[in-house]
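What follows is a short report on a single structure.
Excluded from the complex is one protein chain; the other protein chains are retained at their positions.
Here the chain labels run A, B and C in written order, and each chain numbers its own residues starting at 1.
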Amino acid sequence: MAMTGVLRPGHAVVRVLDLEESVDFYGRVMGLKETGRDKNGRVYFKCWDERDHNSFVIRKADRAGLDAFGFKVRDKATLEKLDSDLKAYGVATERMPAGEMLETGERVRFQVPTGHIIELYADKKDVGNGMPYVNPEAWTPDAEKGIAPIRMDHCLIYGGDIDGNRKIFEEVLGFSLVERVKLEDGVTDLATWLTCSTKAHDIAMVRHAEDGKLHHVSFLLDSWERVLRAADLMSMNRVSIDIGPTRHGVTRGTTIYFFDPSGNRMETFCGGYQWYPDMQPVTWTWDEVGAGVFYHDRKLNERFLSVVT
Amino acid sequence: MAMTGVLRPGHAVVRVLDLEESVDFYGRVMGLKETGRDKNGRVYFKCWDERDHNSFVIRKADRAGLDAFGFKVRDKATLEKLDSDLKAYGVATERMPAGEMLETGERVRFQVPTGHIIELYADKKDVGNGMPYVNPEAWTPDAEKGIAPIRMDHCLIYGGDIDGNRKIFEEVLGFSLVERVKLEDGVTDLATWLTCSTKAHDIAMVRHAEDGKLHHVSFLLDSWERVLRAADLMSMNRVSIDIGPTRHGVTRGTTIYFFDPSGNRMETFCGGYQWYPDMQPVTWTWDEVGAGVFYHDRKLNERFLSVVT
Amino acid sequence: MAMTGVLRPGHAVVRVLDLEESVDFYGRVMGLKETGRDKNGRVYFKCWDERDHNSFVIRKADRAGLDAFGFKVRDKATLEKLDSDLKAYGVATERMPAGEMLETGERVRFQVPTGHIIELYADKKDVGNGMPYVNPEAWTPDAEKGIAPIRMDHCLIYGGDIDGNRKIFEEVLGFSLVERVKLEDGVTDLATWLTCSTKAHDIAMVRHAEDGKLHHVSFLLDSWERVLRAADLMSMNRVSIDIGPTRHGVTRGTTIYFFDPSGNRMETFCGGYQWYPDMQPVTWTWDEVGAGVFYHDRKLNERFLSVVT
Partner (left out) sequence: MAMTGVLRPGHAVVRVLDLEESVDFYGRVMGLKETGRDKNGRVYFKCWDERDHNSFVIRKADRAGLDAFGFKVRDKATLEKLDSDLKAYGVATERMPAGEMLETGERVRFQVPTGHIIELYADKKDVGNGMPYVNPEAWTPDAEKGIAPIRMDHCLIYGGDIDGNRKIFEEVLGFSLVERVKLEDGVTDLATWLTCSTKAHDIAMVRHAEDGKLHHVSFLLDSWERVLRAADLMSMNRVSIDIGPTRHGVTRGTTIYFFDPSGNRMETFCGGYQWYPDMQPVTWTWDEVGAGVFYHDRKLNERFLSVVT
């Protein structure tokens, strides 16, 4: 049946240290299309194949990191219901008025146990992907401007009570567990990957001493050759690469982790299998966490568990 | 939100003229794994990365074609509800007992206006994809036995009243229109592509003088290089290729159309974008139907509208 | 040992029916870089990764086709020797002065038995590939302007006495036979592929009733995904595709054959194995010529033996 409830990751709002440097990075190097700037100094971007006005927003601040991560929901009725369900669950919600973010409808805003701000909204203006709805071509020149990912795909957040997060996402927001990594005790989750759709993950979280941290925002590429191209462009633009091109055991997707000029980690992700609710979650044990995260090396690097913003 | 209702195409039951020749074709050349044979002479196959016992079933008959196309639904309650909804809509349904098809639960069976038999079921035995649910590898040697598609993906059926079909799929089964091709009058649909998920299509149909016809059953490959490999394997095995490797304008997916030994057309499909319910349907006008179907040639070949089983 | 003698295909001079239409086709769509125009109306192009000033030259004429195909040789001494050897063999040669073609040294020009004009030269100005000889990047933005092949790779010519051609190429110019297709008699060559290097072919010829005909000039792409991209760009630009993307059995290379606005056939070629002189020539028999030319379809299309300029 068509998707209902929460549809997909809708926007990531990220703090950067230098606005114009970041505009150049996200615009020219990443190939996101700048779609607006608001009076609060936020700069809005969308990926070339997205239709909604924005999916990635930056604002200058003293410290890098993730301001908020928003999900698009099916419609206003869904927004109302989820707001109500969150409150019933005991989560305080706040309403951000339509237009507070450019071209975005009313937002329901709440904090999850790991300290992160999550938002839900039903409306964003459809500005199109550069192709008509009648007799479109397969892609446009925008697909080759910079790294040019297809869409903003998910994020990986770090914080303490990831179990508390998961309960909210599953029981209130209708997400499902796709994969998990266990700590050494074999019981406690080190990390969980959740979907609200058939994607291998729409959000993921890792248990971490500090709350409210961002591991990465992820952008989708649609082939392994586009991943190579992305790595080449990162090199040409002297972007600091954390790791990759390589593969994740979790989700099987191929990946590059890299850093924006402010030290926020970003990812280009490609692949991942299609998840359906009749699937069993996949579990990675502590001794194989290396393979789960970095499938080729089969070990974590020193930055995976420690470098966050 | 996780998928509800109808989840995905679950099984295609296809008539073949020579059973063992077809078993060799689907087993050895296509790389489907044979999982069983029943007392009615049906031979069951699954794709290597599917977990359910079967997704492709063949039986010997005097004429080729599609016996039935089945969709998996979320659970028994959904099955009951959809059966009831179909009846309420005026569609006569029939119940096939659990086990009538190997390792498959009870099926709700009905005929759509184009004469095709559609089935719904909630249960098929999980026989796995050869990998454990704990610390799995990225793929197995089965991924390189024959063409080895990931899953049975969709079918394209031909018949008269595709509008009647569409109403049932949309209004009763919860499918949505993704793309359509218009006839010369600019109003009547020549073809429609429908999804019950976020796939670019879970079923498609083309208006045709005769009812009950099969254009193709489609199998998913996950890269353009796997498409080349598939075409090479078809050549080595002297499989008759209809067209491809090429791209469809509709869904943007890359494709090879080819024929099984009985003349049934099959497809290896790769790609396609992710569909969400906030998207507008894409329309192809009659003058561009060529590009919609065969994007590189931008014209139909003589077989597309005429060769069916 | 480093290459000596004839190094590689150096320039193709092609007749077009409308100059500016062709400049747009070869410049914008093909992504060749225009490097000059001479007082004789010839327009010069190079591929982005070539260092020599030009490899593809067009001039307006009343009928399409190939004016001449030139090979670069190691140095002036080689040029002198080959001129002398050709004369000794009985081939009349003509000298074209340095600068007669832009940025090109003196050319030795002769006609082969199939009526085609072949040229040899030692010098073309090195204008570079856009990257320095110190600390170069892996590629430049020019690699994504239009189809952007890496280099002009070879041509396939049609004419009567391909055996006579072959003797000259082998005995005088130092080429070697890589692959051949036999006619029905099993003895006479229908087609031969010759190399002057380790490339699977530097020139190829097909026996044809008419002399002096061009089947195609070929441009090199370096991945199967670039082949898909090329086909997509051809579609977007309404380029007439003859066949492809597909594979050749001969050389194993992947290919698209397409037509320029004047009806000259061009090719994007990718792959092909490395040839060494200790290899045996590969032979295709008449009954398998289809697979040799179009490996997936395993049959010729109606245009392969008949449509030439």
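What we mean here is this: a residue touches a chain if its C-beta (ideal position, glycine included) is under 8 Å from a C-beta of that chain, and two chains touch if they have at least 3 such contacts.
Owing to the predicted nature of the structure, the values given are computational and were not obtained by experimental measurement.
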- Output for the hidden chain's shown neighbours is A, B, C
- The one of A:V23, A:I117, A:M131 or A:L228 in touch with the missing chain is A:L228
- Residues of chain A in contact with the chain that isn't shown? 224-225, 228, 231-232, 234-235, 238, 241, 244-247, 254, 291, 295-298
- Message: Touching residues of chain C against the unshown chain: what are they?
- Response: 1-8, 49, 51-52, 72, 74, 126, 133-139, 150-151, 173-176, 195-199, 222-224, 247, 249, 252, 271, 273-274, 276-285, 288, 291-292, 295
- Hidden partner interface residues of chain B, rising order: 137-139, 144, 223, 225, 232, 235-236
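To be clear about the criterion, only the chains that are shown with their structure count from here on.
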- Averaging the CA atoms per chain, pick out the one whose centre lands closest to the mean of every protein CA shown. B
- Query: Roughly how far apart in rotation are chain A and chain C when fitted on CA atoms, stated in degrees to the nearest 5?
  - Reply: 180
- Message: On a C-alpha centroid basis, what's the spacing between chain A and chain B, in Å?
- Response: 31
- Task: Could you grab the centroid distance between chain B and chain C? Build each centroid from C-alpha atoms only and quote it in angstrom.
- Result: 43
- Of all residues in chain A, the ones touching two or more other chains: 137-139, 223
